[in-house]
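All protein chains of the complex are present and in place, except for one that has been dropped.
And now, chain A:
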């Protein structure tokens, strides 16, 4: 299908992008990799008068070491995230989740920042960002501010980003040496998660010293399974301990019903998949 007509703006710096966005107001839409927005435009579910393309802003692309954190430019593609040694060493959970995103074509076009701002609760990168306690650095006319991932996701497709702001960086505290696993459950290979579990765990001498677990598509936003984390920390990295911790996975969740699953089944899946994710993360 053919999108409705729009003006296409291509800034070359973040400052220019922010200014264009402020000038355009409500009628503008930011386009990053376009892997979600373009289908929406083609189906005419949205018809923004202006599209501001962040694709030609070099400073938004790339991954750097920043001491106790790694910093991923918002326009870094999934493909680049998958191959990056810093991500591999310090945020392997993000890499493993990125491996499950769609297909190679999409991963060459889609971006981490785009996926985060799109805030589809069935998207695979929100839970890892939440689990890894990432900070989302956003920029508006008044300069930059940092929003914790736990405060960033507000509702379906809705974030704490203000209308005139763009996401510029994702700062991820280093989780060096942590085991990780992203357990995704869907019906066909190229589909959004029905439920998925992002787990990353630090274990020393058979004891779990720290754990982060977040769930995909168990609410209108990604959710942390704090009860699971609490049950794990300080306990043995054993199958029994993992199973009993995973039993808490669905606590406090209110997942939706759709054509693939009802809320009861989703909660059941959350428990099963959490157990599997943790088992893999501990073994990794």
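Quick note on the criterion: contacts are C-beta pairs under 8 Å (C-beta built on N, C-alpha and C of every residue); 3 or more make two chains touch, one makes a residue touch a chain; residues count from 1.
Operating definition for what follows: contacts and distances are computed from a predicted model.
Undergrad: Can you pick, from "Ion-translocating oxidoreductase complex subunit E", "AzlD domain-containing protein", "Carbon-monoxide dehydrogenase large subunit" or "L(+)-tartrate dehydratase subunit beta", the UniProt name of the chain not shown?
TA: "Carbon-monoxide dehydrogenase large subunit"
Undergrad: For the chain left off this view, which of A:152, A:178 or A:192 is in contact with it?
TA: Here the residue in touch with the unshown chain is A:192.
Undergrad: Tell me which stretches of chain A touch the chain missing from the display.
TA: 1-2, 4-5, 29, 36-37, 39-40, 42-46, 118, 120-123, 156-158, 185, 187-192, 194, 217, 220, 256-262, 264-265, 268-269, 272-273
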